[in-house]
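One structure is given below, encoded as structure tokens.
Omission of a single protein chain aside, the complex is shown with its protein chains in their original locations.
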Amino acid sequence: MASGTDDDREIAALRAELSQTRRSTVPALEEILYTAMPVLDRGFIRVVDYMGNDGAVVQAARVSYGRGTRKVSEDRGLIHYLMRHRHSTPFEMCEIKFHVKLPIFVARQWIRHRTANVNEYSARYSILDREFYLPAPADLAAQSAANRQGRGEIVEGAEAAHVLDLLREDSLRQYAHYTEMLNEGEDGAPADPQRRGLARELARMSLTLNFYTQWYWKIDLYNLMHFLSLRADPHAQYEIRAYAEVMLDVLRRWLPVCHEAFLQHRLHAVTLSAAALAAVKEMLAGKAVTQASSGLSKREWRELCAALGLPEA
Amino acid sequence: MASGTDDDREIAALRAELSQTRRSTVPALEEILYTAMPVLDRGFIRVVDYMGNDGAVVQAARVSYGRGTRKVSEDRGLIHYLMRHRHSTPFEMCEIKFHVKLPIFVARQWIRHRTANVNEYSARYSILDREFYLPAPADLAAQSAANRQGRGEIVEGAEAAHVLDLLREDSLRQYAHYTEMLNEGEDGAPADPQRRGLARELARMSLTLNFYTQWYWKIDLYNLMHFLSLRADPHAQYEIRAYAEVMLDVLRRWLPVCHEAFLQHRLHAVTLSAAALAAVKEMLAGKAVTQASSGLSKREWRELCAALGLPEA
Amino acid sequence: MASGTDDDREIAALRAELSQTRRSTVPALEEILYTAMPVLDRGFIRVVDYMGNDGAVVQAARVSYGRGTRKVSEDRGLIHYLMRHRHSTPFEMCEIKFHVKLPIFVARQWIRHRTANVNEYSARYSILDREFYLPAPADLAAQSAANRQGRGEIVEGAEAAHVLDLLREDSLRQYAHYTEMLNEGEDGAPADPQRRGLARELARMSLTLNFYTQWYWKIDLYNLMHFLSLRADPHAQYEIRAYAEVMLDVLRRWLPVCHEAFLQHRLHAVTLSAAALAAVKEMLAGKAVTQASSGLSKREWRELCAALGLPEA
Partner (left out) sequence: MASGTDDDREIAALRAELSQTRRSTVPALEEILYTAMPVLDRGFIRVVDYMGNDGAVVQAARVSYGRGTRKVSEDRGLIHYLMRHRHSTPFEMCEIKFHVKLPIFVARQWIRHRTANVNEYSARYSILDREFYLPAPADLAAQSAANRQGRGEIVEGAEAAHVLDLLREDSLRQYAHYTEMLNEGEDGAPADPQRRGLARELARMSLTLNFYTQWYWKIDLYNLMHFLSLRADPHAQYEIRAYAEVMLDVLRRWLPVCHEAFLQHRLHAVTLSAAALAAVKEMLAGKAVTQASSGLSKREWRELCAALGLPEA
């Protein structure tokens, strides 16, 4: 796997090699190409390849709109316009490929985004490394009382120490049982010649969900932004958000104008339902509006007040 | 989850309710609708809904080909023709929805088929049951020596007993640690009032990959057949093949003509590469052909001989 | 094609046939099943099959959220919640199949929605009917001066009459040339025995884009709503909007709760960018906000004022 000394040398060699190309390039992204950016305790994200720059979005949009848009003021305005009106196809014209190392339970959330290309390390064919995720103490959250999908207070003190001990000891024991069942020696011969050893595809089932896996993940810009709008959101689980935040920063380097428009019109935007819009109009007309008078559910009313910076009462 | 007494009663109630419809129906599939068909030790597959019958494939094909095909002899011939020539769109006109209970490591393979709709039980929101997969002794295979992707001999005797003990004890211990970390009592209050309890989305990471999850999985016929062509194949891991075989039988009930054509032109068909085809032509012309003279790789030659029932020498 | 007497009889026969099913059914949709609902001058939409009802969305969501949501008040609230938070997978659990007859230029817009299954009448295999679209006088719009993508005033009087004459005569002439080039007689023999006749796949190129084609189109609810959010929008071209509006009405019959939630949280909702949200907050705090002070582009400001019912100045 890509964590050892060999791999560092391999990456350095890749980074040292420069070629000439007629394709559009993005120097700020080239700077970090192939470099492993750490995430969580042992994970990483590396950009392995990319296609296109901010100009590629504009170029594709202008094919669609043809002569008609020759007079459109400038590229930045066009990208903001396309983002605001949720155009999709021009943003599909850029593509990026990541190499990611991530815990299996994070991979299970991640893979639900189906519009990407994936090659995952196969534990049917190969043996997983002894690498598992342990949360940092500050990330040991309790179940939220208010919200089934969020985290609550931090678990601290003796309870935290106990949880971390359990996770560490269990991971180590399960890995030991995994290798014991495999019974594979260094040279391919059985470690214990008295035993056959269990097939890799079976032995893997004894590992816990915090073990690390890795994959190549390739996606177009439109679908990447969709992924980020869900996974860089405060409602996403912290562990996947940690990856999304690194990718947001990659997006900023790669396509600064798209990044800016994405923050403006997607990540930090707010959608008002028909009823919420009616409530806002009433407020602007100076009328007193309450949850009851608005017709909104309690939860939507609470979210609306939070978005508008108003007290809930 | 769907394994308790409540669910059996719920399923019986669903099965008892009959409605009238103008849609095409398939009595042989209605017979087993909603019934849980067991797979592995604690898994199941249930057909929850379906759209279309063999006639729906023909109907769609005739829209495409219009008047032109009015004279085509009969539906069975048309379905075989479409299957043989790898037409895709008429087979997309049927749809089926399954409820599946399956071990997490099987779910991880399964989900790589991206052209389906999935709703999985969420261990972020809910607590998983104490249900895990233990292979039957006859399925405890060793790693294949010849083939990295297959299983070899069966692990037996003391080694088998030890492996099963490890898997059982580890699963039980990990589930105990999971509930201990959660610290949730029956009534929603903490089991141990001195502790906060860890968030569900974190505690789940201590479970092993043989724990069962479940999902609703909806797919069109074309993509179902693609799934089955890979997962009902002898090269697929036994545990996912067990599910594929139940689904093959569902396909036989649902669309008997498509099922027959699928076996004939996909599942039991063989593809000859350009070089393999040339070798077969030479053989038919009475010439002696060897691996060396054929230009095939050793592996392809071996596979060709196996397919044709010829000795490899 | 489906416009003649034969087809009406075929549809009546289909409608008369009732079967029993254990699947969930929707009586309000069964009422119109197979019936051709007219669109434009010669087009139609027919619902040919469907899977699921409002309950199927809830059922799938509850699999995802498991025990955790047992207490959620009721189904309507859950569907609104899922819609508001842009959940996708539960809405993918319903599926519908349409038979649509539509002008080729409309089909060209429509097909850009890639997440559907399509079987189109093939003019390679078959001969197209002499059926073409002529706009009603009230739909003969001029190019908008303000907006490249909209229509402006109505073309009237002599100009309108001339346009309609051109469209009608050209369509008739092109169809005559099409059949002349085909040279196919009623009985399959050449109409003119002196000529071979041109292949259908070539002759079709002489038809104009207002000729009607038809297809079977099958899509899940989530993607149907995405289609409708774009095509039932006032910015969509009138001709495709006419189809979207019929489908909106089908949605209302099929899934009344999803339909209501879709109007509330998607079709009639408004998204505020980060800067627009800031402007609204300032307005609510009683400050005077102008386009210049808001930092919004002129176009976004204009759209914001329109959404909030404010004067632009």
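Just so it is clear, A, B and C label the chains in written order, and each chain counts residues from 1 on its own.
We adopt the following convention: a residue touches a chain if its C-beta (ideal position, glycine included) is under 8 Å from a C-beta of that chain, and two chains touch if they have at least 3 such contacts.
Everything quoted here is computed from the prediction, not taken from an experiment.
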item	value
Candidates A:Asp41, A:Glu120, A:Asp139 or A:Glu245 - the one touching the absent chain	A:Glu120
Residue, one of C:Phe44, C:Phe98 or C:Tyr133, that touches the chain absent here	C:Tyr133
Residue touching the undisplayed chain, where the options are A:Pro90, A:Pro103 or A:Pro135	A:Pro90
Residue among B:Gly188, B:Pro234 or B:Gly309 touching the omitted chain	B:Gly309
Residues of subunit A (touch criterion as defined above) contacting the omitted chain	1, 14-15, 17-25, 30, 33-34, 49-52, 56, 59-61, 63-69, 89-90, 92-93, 95, 97, 99, 117-122, 125-127, 214-216, 218, 220
Contact set of subunit B toward the excluded chain (per top definition)	65, 68-69, 77, 80-81, 84, 89, 112, 148, 263-265, 268-277, 280-281, 283-284, 297, 299-300, 307-310
Subunit C, residues in touch with the chain not shown (by the definition above)	103-105, 107-108, 111-112, 114-115, 118, 120, 124-125, 133, 135, 140-144, 148-149, 151-153, 155, 159, 163, 166-167, 170, 173-174, 177, 180-182, 184, 194-202, 204-210, 237
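Going forward, only the chains that are shown with their structure count from here on.
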item	value
Same vs different contact residues, subunit B with subunit C, by half of numbers used	same
Chain centre separation in whole Å, for subunit B relative to subunit A (CA means)	28
Averaged-CA centre spacing for the pair subunit C and subunit A, given as whole angstrom	34
Computed distance of Cα centres, subunit C from subunit B, in Å	35
Per-residue overlap in subunit A, given as positions that touch at least 2 other chains	112, 148
